[in-house]
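Each chain you see keeps its place in the complex, though not every chain is here.
First chain written, first letter: the chains are A and B, and each begins at residue 1.
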Amino acid sequence: MKGNNITALLLFIFLLLVVIAPSNSFADPDPSGANTGTINDVPAATAGQPTVEEVGAVAGHNKISINIMWTLVAGFLVMFMQAGFAMVETGFTRAKNVAHTMGMNFLVYAIGMIGFWISGFAFMFGGVGAIGALGGTPGLNSMFSIELFGKTFELVGYSGFFLNNAVYDVGVFTLFLFQMVFMDTTATIPTGSMAERWKFTAFIIYGFFISMIVYPLFGNWVWGGGWLADLGVNFGLGHGHVDFAGSSVVHLVGGVAALAGAIVIGPRIGKYTRDGKVNAIPGHNIPMAMVGTFILAFGWFGFNAGSTLAGTDLRIGVVATNTMIASGAGALVATIFMLIKFKKPDPSMMANGLLAGLVAITAPCAFVNSWASFVIGAIAGVLVVAAVFFIDHKLHIDDPVGAVAVHGVNGAWGVLSLGLFADGSYGDGWNGVAGGVKGLFYGDGGQFAAQLIGTLTCIIFVFALMYGFFKIQHKLFGIRVNAEDEVEGLDTPEMGVLGYDYSSGPEQK
Amino acid sequence: MKGNNITALLLFIFLLLVVIAPSNSFADPDPSGANTGTINDVPAATAGQPTVEEVGAVAGHNKISINIMWTLVAGFLVMFMQAGFAMVETGFTRAKNVAHTMGMNFLVYAIGMIGFWISGFAFMFGGVGAIGALGGTPGLNSMFSIELFGKTFELVGYSGFFLNNAVYDVGVFTLFLFQMVFMDTTATIPTGSMAERWKFTAFIIYGFFISMIVYPLFGNWVWGGGWLADLGVNFGLGHGHVDFAGSSVVHLVGGVAALAGAIVIGPRIGKYTRDGKVNAIPGHNIPMAMVGTFILAFGWFGFNAGSTLAGTDLRIGVVATNTMIASGAGALVATIFMLIKFKKPDPSMMANGLLAGLVAITAPCAFVNSWASFVIGAIAGVLVVAAVFFIDHKLHIDDPVGAVAVHGVNGAWGVLSLGLFADGSYGDGWNGVAGGVKGLFYGDGGQFAAQLIGTLTCIIFVFALMYGFFKIQHKLFGIRVNAEDEVEGLDTPEMGVLGYDYSSGPEQK
């Protein structure tokens, strides 16, 4: 059919309907919107003349609606970060392993979600009590604790398994969605450091282990009302360990697990030669990795600003802007650093600089001003470049995408920087302690101590658990593909298909 | 210019502005946000001392604002699914047809939108009446119906053509945007099953036909107040045919159209050989397809949770979480199924498993709990794998991306599963019937009957219309490209450009 015919058809339909169109009448369309949403939308015994109680009911419901909506939208954005991780990790690895790297990043979303649904959520938030911002329904009311030094140490929650009927509640389900996508961010970090050699079935078991047990335990201690959160009320250390959106809970846990995994699984064939030479193994697709980085930066707004769990907590404006500024500083400083040192900017360092800034600002984003955000991000930009080289050239640990440098090193820097730069303008009542959260530079050394304790606890606890897990799993089943498959590429032997198949394509040179 | 110079320049600007910065004074900045948004933001005759009516006006306006905002944001997410479909379908087809497959998925957004604007919206929603959640403006008030068996059968709406001035209203426009992107999801499904051989101009005509006529008709019957919605009030069958977000209205319609199209257009050259052999034609880019799947899963939150048309309907928390859990179950079960059967997970089945879970949960997401969501998704994960093999190996219908299995089979499963698992906790007053929506397992067999009637109606009506359409179009103009173009690849002959042109690239092996 020709373009002319299409045009004729369109014109015909158009004329036909123009005749019909004006035949409709409409009482009162409201094009400006000024007359839409009025007092008549307040359900009232006497329509249009509500009582204070009737208006109050709507105002209270609106407030919780704003918070639930904010938390859900933020959660959706965080979920989308899975696509970002998948693209960054796949872009920075080799073309022969793309279906495998993609496949892990894809399935971790499903695995983690089901694992968190089975037990992770219950362990982490089972004792958190009513979340006021999300409607305040009681429940999630069971916490296991021990007494030590005359203090109560809360260790793990245990209600909410399978989101069973006892927690069949709109607020609890909203919290679950938001927290599950956070957990999945952690779970996907080691797929970067262990890429290009990890057995797919071994990865599946790992996915359940971290989402059901490891992440929820440390998460409980910081966000579920556990003992690290109580360092303030129990021992007078500031507001206890404070981590707004997860520099430690999410990124440091993921980074440390990535480190343990990279050590146990060993470097890729050809990465380090016997004479100590370090070979670069370049990624195959820089555009894919950079687009993935943008997706991460996009989702990170949900990650950080969503962590208020409340759109009515207007600090969200500051949180989002701080997040952005730290990311820009990280990218810019890493780029300038590379330009000065190697005369070339290196896109992978640009991307890692931006991500490092994001990881670092994740804990302090709600507690600092824009100046401090710039400084925190700038330092992260230097740290990540230095750490990538140190881990590769000095430690000889093969981390194909720099996961340990980005998430581990800068996760630690993030929680510590909060202990330095928090300016006291926000956080009144955090973890049950009155007054804004203040760092060392604003006079509260105890806060820095709490941050340090949380950081060390995270590193030691997670490393021990994950190193042990990987070692045992490796002994029992093997976690690494065989050498031929690794050299050939994992796509066909592990996944059953080639990730790229251009044999069907048009001729290219 | 060297990095050093850049650093020097930055330092200079920095120092310059540090001098200027503190010279500004500011009455009362509010860093915590606690003093922003107060009683003074309530317009009142006596500032700061509003009457109940004045507060009520703001509360009512806030309520509708929350709903409109929610519906719009959800609509934006659904629109973004177009990119997901484009990537999934292009990734799962061959490199020689990428500009063509992408081009159809791209243009269907424009075609469908204009078609729906011309007549689709009016046919589907022209008789729906005032939508309370979006402000409740009257209009969209014309419905054509017939009397049969002493009952009124509403068949098609007819106001709102071209969004003419009679419906120039913020609530109506919001509804249009949200519904148009739903329709476009349907319209894009057959581009998968008919990929790699469809004449581009024939596709354009199809796009107008489905968006202007087919989708709106069935949609009217379920969502526009039509006769399937009235099965409850008219014949006592539960709440009538219930489909929360479109397992039937969107996915089954698309899947059946995809089936009709695939039958009429016939298999790709080389797909089935004369001796009954079935040849696999692998997709060219697994990462593209998997990223596309993530985009779909991201947008699906808008699809399902947005279908309340109300952020103040807090069931959205349950809807979103159910959506996620079903998708995870689908992906995981499909993967395990493939691992057991073929020892390899197959990324395309992972992706299709996740999508199948999403399609299936789309109808019941608001009416079931998380257990049922898991079960519905898990069954979808098995169904999709079985259906892909059955359609390909038994029926010998060539559906390059599995569109019929994903959207058709699981669309049907979705609406039927609602008739089984709906637990009665939600849906009071749905389609004019009091009480929550309950499925067979919770004691309402009539609801299941209504679901079955809707499903069969959809399959018969859409198949008849689309099969007839494609047949006639094929007779008159031809809908399939010629064999040489198909073998060569459709990009140059149909689109005028190569989709990939790496001749300009750097040397690769």
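Heads up, the rule we're going with is that a contact is a pair of C-beta atoms (placed from the backbone, for glycine too) under 8 Å apart; a residue touches a chain by one contact, two chains touch by 3 or more.
These figures come from a predicted structure and were not determined experimentally.
J.: For a quick check: 2 copies are placed, so what copy number does the complete complex reach in this file?
T.: Counting every copy in the complex, the total comes to 3.
Just so it is clear, only the chains that are shown with their structure count from here on.
J.: How many degrees of rotation carry the C-alpha atoms of subunit A onto those of subunit B, rounded to the nearest 5?
T.: 120
J.: Measuring from the mean C-alpha position of subunit A to the mean C-alpha position of subunit B, what distance in angstrom results?
T.: Centre separation, subunit A to subunit B: 26 Å.
J.: Provide the residue numbers of subunit B that touch subunit A in the complex, in ascending order.
T.: 2-4, 6-7, 30-34, 36-37, 52-53, 55-57, 59-66, 69-70, 73, 77, 94-96, 118-119, 126, 134-139, 141-142, 158-162, 164-172, 201-202, 204-205, 208, 212, 281-287, 290-291, 293-295, 297-298, 301-302, 305, 311-312, 314-318, 320-321, 324-325, 327-332, 335, 338-339, 342, 344-348, 350-351, 354, 369-371, 374, 425, 477, 488-489, 491-492, 498, 500-503, 505
J.: Of all residues in subunit A, which touch subunit B in the complex?
T.: 1-3, 6, 9-10, 13-14, 17-18, 20-22, 24-33, 36-42, 44, 49-52, 54-55, 58-59, 61-62, 64-66, 68-69, 72-73, 75-76, 79-80, 82-83, 86-87, 90, 98-99, 102-103, 106-107, 109-111, 113-114, 117, 135, 162-165, 168, 170-171, 173-174, 176-177, 180, 200-201, 288, 313-318, 336, 339-340, 343, 369, 425-426, 428, 436, 491, 494-502, 504-506, 508-509
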